[in-house]
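Take a look at the structure below.
Note that this complex is displayed minus one protein chain, with the remaining chains in position.
This part shows chain A:
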Amino acid sequence: MNQNKTQLTEEEIKLFGDLMPEELAAIVHSGLNRRHFMKLVGLASAGLLASHLIGAEQLFARAIDMEIEDLPEVAIENGVTVNFKVNASSKKVLIDSRSTLLDTLRERLGLTGSKKGCDHGQCGACTVIVDGNRVLSCLTLAATCEGKSVITIEGLAKDNELNPMQAAFLKHDGFQCGFCTPGQICSAVALMKEAKDGQASYITQDIRANKSSILLSDDEIAERMSGNICRCGAYPNIVAAINEAQTGKDVEQNWLFAG
């Protein structure tokens, strides 16, 4: 498989130069790899990374441009060629008909941001946005995605600018371990469109009235995000982050949320 290559900006080169001077040459020439990442994690746990956190987060949020390596045809019993868009770039990939969208993203396209939590549609960690709607990539066959447009966590930031939902999750600590976070954020981004379109939830009042844009209460956010489980229990922070992204105004966390 080709090595992941990442073009770094001058700011990012400076960031890595500050943090990992002895690694800089390797990073600039070969891109960021797992060894560098683990070292960064070590620096983060030592507190050295804190002041550079936003810059590093931006780098990790960027899509990695990896070439698709075709599987040898002989290895595929029921091959399906799928043409679809992933984070606005066109992809053509030959897959086994059994491949889920999640496995195709992670194993074939190198987009490992979408996480495999339960692999049975119960946790939401694999949530991605297909043709504007949030879906579970673990229960979606990649073969059914012909002609569709998929957005993953890697496709939310624009260049070095985080999506407002990503920034709000950072600001409000909308995570602990972070495993559910890509799914939470993709889910929350799609939720903003659903609210704008006036979609109802089980707890929405006045569902018989004409549909209009809804400003979501904390209860509405909780109900509508119930498909994304956070084992660390960062729910009050997640709700606050979504509320802030929704209103564009600073939001204080509601500690009485669970009561």
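Just so we're on the same page, a residue touches a chain if its C-beta (ideal position, glycine included) is under 8 Å from a C-beta of that chain, and two chains touch if they have at least 3 such contacts; residues count from 1.
Following the convention adopted for this analysis, contacts and distances are computed from a predicted model.
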item	value
Name of the absent chain as recorded in UniProt (options "ABC transporter ATP-binding protein", "Glutamine transport system permease protein", "Xanthine dehydrogenase family protein subunit M" or "Aspartyl/glutamyl-tRNA(Asn/Gln) amidotransferase subunit C")	"Xanthine dehydrogenase family protein subunit M"
Option touching the unshown chain, where A:L191, A:L216 or A:A240 are the choices	A:L191
Which of A:L139, A:L170 or A:M192 contacts the chain that the document leaves out	A:L139
Chain A, residues in touch with the chain not shown (by the definition above)	77-78, 80, 96-98, 100, 119-121, 124, 127, 133-136, 139-141, 143-144, 146, 187, 190-191, 194, 197-202, 204-211, 222-224, 226-228
